[in-house]
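Of the protein chains in this complex, one is absent; all others appear in place.
The letters A, B and C name the chains in turn, as written, and every chain counts its residues from 1.
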Amino acid sequence: MSDSAPVKSPDTRPNRGFIGSLRRTRSLSTFIIAAILFVLFSVFSPGKYFATPDNLQIFLATEAEFGIIALAVGVLMIAGEFDLSVGSVLAFCSLTFVRLFSAGVNGVLALFITILVGAAVGLFHGIITVKAQIPSFITTLGGLMLWRGITLFWSGGQQQGLELENIPGLYAAIGGAKIGFVPIQFVWVVGITLLVVFFMSYHKLGNWVYVTGDNKLAARAMGINTDRIKIACFVLVGVAVGFVSVMQLFRASTFTARAGDGLELSAVAAAVVGGTALSGGIGSIAGVFWGAMVISLIENGLVLMRIPYWWTFTVFGLIIIFSVILSKIIEARRMSVG
Amino acid sequence: MKKRVLLITAVTLLILLLVPGGAFAQAKPGAGMYFRLVTHGANDPFWAVFQKGMMDAAAELGCRADIDLAGSDLALQSKRFQEAVAMRPDGISLVINDDKMWDKPVADAVAKGINVIGCNNDDTQGSAGNARLAYIGQNERRAGLMIGRAVFEAAKAKGWNLATMKVACAVEVAGANYGVVRSSGIMDAMAEYGIPGKPEIVDCTLEMTTAESRITSYVIAHPDLKCLFGLGGITTDRLTSGMKNAGKKPGDILGGGFDAAPGTLTGLETNYMVASIDQQQYLQGYMSVYVLYLMKKYGFAPQIDTGGFLITKANIDLIKKLSPLNIR
Amino acid sequence: MPAGFRLPEPSRFFIPHPEIEGSAVARQRLIVRLLAYKVSFTLLVFIALLVIFQVFTPNHTFFQRPNLFALARLAPDLGIVALGVGILMICGEFDLSIASTIPMSSFVFVKLLGTGVPLGLNLVVTLCVGVIMGLGNGLLVTRTRLPSFILTLGTMLFWKGLLYAASRMMPIGIRSWLPAGSWLENMFVGIIGGVFPIQAIWFVGFAVLLAVMLHFTKFGNWIFVTGDNETAARAMGINTNLVKIISYVGVGVLCAVVGMMQCLRIESFTANQGVGFELKAIASAVVGGTSLMGGMGSVLGIFLGTLTIQMIENGMILLGLPAFGIGAFIGAVVILFAVLNKYISRFSTR
Partner (left out) sequence: MADVRSVSTGKPDDGYLVRMVGIDKYFGRVCALKGVDFRVKFNEIVSLVGDNGAGKSTLIKILSGFYTADRGEIYFEGKKAHIGTPRDAKALGIETVYQEQALAPHVSIPRNVFMGREITKVLGIMDGRRMHAESMRTIERLGLQIKDTGAVVEALSGGQRQGVAIARVLYFKAKLVILDEPTIALSVKESQQVMAFMKQLRSEGISVVFITHNLFHAFQIAERFVVLARGELLADVDRKDSSVEHLSQLVISGHHEEK
């Protein structure tokens, strides 16, 4: 991605037109991919069941769960770090909530504690990664096994139901209500996206995250505590995972120790499809939002297209390769147009 | 670059076009019908056989059927069920692996006029606990009970002291539903035979070498181990090699498990294994499609117990013949 | 930032300090100098683990024959692949698609057995599967210049889908076509004198071969410089794309060998062969001191790293830790190991 080819006086040419706007808003290309997929699935799904309220509701609700985590992972990747442990931490947080709740803890308090637990896990990963200067890839690979293991050990692998009837208010706020046609989860992800976009684009902390990922030494020379920024991003991922764990728990109403399996690579894929660089410093929150949308669309669309299970892997693989190549082409065009 | 993009697009489209073809043979009784089998299963041989049954039935009836696997993630399975409902198929066969979480979704789907039946696992209260219209299969817990009985009977015959016997289970996906339920069945058998305690569960992963390595280590680490179960096809397959690696002779530890993978058959022949359960999941997949078809057409709502088949050294030849056909 | 906060002095960790380097090294004691090489640290931990496991396992089962036999017979599966993946990482790239290359080659091997092709030809064709899949990855990565982590994630899923579609995830036994005791079986999974598994010899053999290649040949040097500074390497006339492609092909071939080996030992193909190896292989290489950025590492390190990772799994169970959720211990150990590794090497470069 870091094409170091010298750019010939890019400042002399205006930056207008369609490609220019792609360049300005990196997220647009991902949005276009998402839109194309949406149309394709709507038109070609057998019986046109894709664009029915039934399907869109479950799609939007589950997209939200995935999207919130992908956003946090995207921010972390912009800061130059990775998190492979989100799936396991999700299961761990789910279990925390279920255990607290079934022990009679107030629902809101339990939610709060669950988010705190997620944050603590993020803090743990962050401190180890930053202070010991270990690649976050390894720290969170360890976390991937560690938290799943602890979850299994603590739960004994047993699934556990949740008496959601006792907390109608909280249930509605996080997983049950619909606003018109749109499930509440999707309202959450849109709200959170706007909040994160605001922070990353208009708040100084956002700027610090970008420069930390882009050029850590420069950021440090300018007095930015890059270690703290990175740790904060890990904590952010933990908070997001903690919140989503409860959201997912409310939708499924049952805890399983295998919750979130494989989520880590999908989240990274969503961020990359949305134009986030694996090396840090590059990426936009809107891009990650649409990247998560693309991945979720494929996930849901393939089912509705009645693609047999085994082909979904192949199509997924192709789409991942295809989207990163496409964003690279747009990138190259953007460099040449300036 | 452009060429490559075109190529990739072409390949994708080709796959999309080719895949749905084939099954639409006309003039068969089920032509035009579409069924969906929503399971919590994983990419393992058990569900492959289940799926084979589904595909065979669909081919015979000329209908279409697809399977959803969810890797024991119930949140995902719940999503898959909602998606299946959104597709308004002619019927859904669902693994009802929780007494509570499926109550409302199934009732809603039935209210929408979709035939939903249970397979492989049912609500513990049967039709009283869930609005599903029919049930096909054998409870995983009963399968666990069957294999437990078989192995403990052999242990009793050897004159071992059942009150102090150590039992362990190897599982591929720790925490996955099938393992939890099957080991509960084994625990029921332990209670029947007066074996105290719980079996220890060994986390083995789906990967063969890792599984074998962990089983071996576990057997070495626990010289007092007497009965070892594989809770799935892959661990059962690796039990024999694990015991051999650990220097055990046939009969030192009694093995039992599920499915008829090649390694399992070797174990039965060489007496490392006492028995293995064929849960006849082929039937569950096959009958799901047939029942959904008949239900759609004539409104039948049967309860079918597909039973379990105990594979031992005595009947191994039959299994050996059928195993390569992916039926057992 | 609190007033008392002090930034670490970057040059100690990042940049070799030109002012101090020459004289400092001369004054370092031998043991410290040895420790400065990550391999010796990996070796030290390896030996320490051996001792710990032997001393603390009940009945000292670690060094008893059954356990050593199992390790020697099973460790090479991941080990051989990890060697290739580690070298690829030194070259600056990742390969997650090994989790599909292994079962794919095994599948082709079994299918060819069914057609009655001569074993020698079968062997060659199966290796070719590895070559083709490696070549595909290599071309994709070098042509697109996109992060290999994400590209090979894509190819892994791509091949996985094809494999599942072709095999329908069913295991296929080999005994209907290949009676026990064929030369291929003896060659790959035989047990010498009934005590020593031949896989271990293959593992060591590959390690020695690759070590010579990496550390003593021109091509090995090219791998290092390609991973360290690709622009510089290209400026020196090294075809870095070719180096990377060859490294990918190497990984593919090693995967094909392992796929076949595993198939012969298990006596069947299963679609889940190699699942999880992709991350474990990377972890092995990192534990062995390979840099995730490329340009740093050694075959001995990777060799010891993969043995360490597998020994930890084995040892944890032997220690009698709860085997349900054993992953937690392994995860904790990976983190602990990485931290320890970092601090020791920091101490030794002081």
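Going forward, contacts are C-beta pairs under 8 Å (C-beta built on N, C-alpha and C of every residue); 3 or more make two chains touch, one makes a residue touch a chain.
Just so it is clear, the structure is predicted and the values come from calculations on it, not from any experiment.
**Student:** Given the contact definition stated above, which residue among A:178, A:220 or A:328 touches the chain not shown here?
**Tutor:** Per the contact definition at the top, the residue touching the missing chain is A:220.
**Student:** With the full complex in mind, choose from A:282, A:302 or A:324 the residue touching the hidden chain.
**Tutor:** Reading the full complex, the residue touching the unseen chain is A:282.
**Student:** For the full complex, which residue in A:184, A:197 or A:211 touches the chain that was left out?
**Tutor:** With A:184, A:197 or A:211 as choices, the missing chain is touched by A:211.
**Student:** Applying the definition given at the start, please give the residues of chain A touching the unseen chain.
**Tutor:** Those residues of chain A that touch the unshown chain are 7, 9-15, 24, 202-205, 207-208, 210-211, 214-215, 217-224, 281-282, 338.
In the analysis below, only the chains that are shown with their structure count from here on.
**Student:** Looking at which chains touch which, would you call it a line, ring, star, complete or other?
**Tutor:** Here the contact pattern is complete, since every chain touches every other one.
**Student:** How many angstrom lie between the centres of chain A and chain C, each centre taken as the mean Cα position?
**Tutor:** Each chain reduced to its C-alpha mean, chain A and chain C end up 30 Å apart.
**Student:** Out of chain C, which residues touch more than one other chain, so two or more?
**Tutor:** Counting only residues that touch two or more other chains, chain C contributes 164, 168-169, 322, 324-327.
**Student:** Tell me, which residues of chain A touch at least two other chains?
**Tutor:** 149, 151-152, 157, 308-309, 311, 314-315, 318, 321, 325
**Student:** How about chain B: which of its residues touch chain C in the complex?
**Tutor:** 4, 43-45, 47-49, 51-52, 168, 174, 200-203, 205-210, 212-214, 216-218, 220-223, 233-234, 237-238, 241, 245-247, 261-263, 265-266, 323-324, 326
**Student:** Report the residues of chain C in contact with chain B in the complex, numbered from low to high.
**Tutor:** 57-59, 61, 64-67, 69-71, 73-75, 77-78, 143, 164, 168-176, 262, 265-268, 270-277, 310, 313-314, 317-320, 322-327
**Student:** Which residues of chain B touch chain A in their complex?
**Tutor:** By the definition above, chain B touches chain A via 1, 4-5, 8-9, 11-12, 15-16, 19-20, 34, 51, 64, 66-69, 71-75, 78-80, 82-88, 97-101, 173-177, 179-180, 201, 203.
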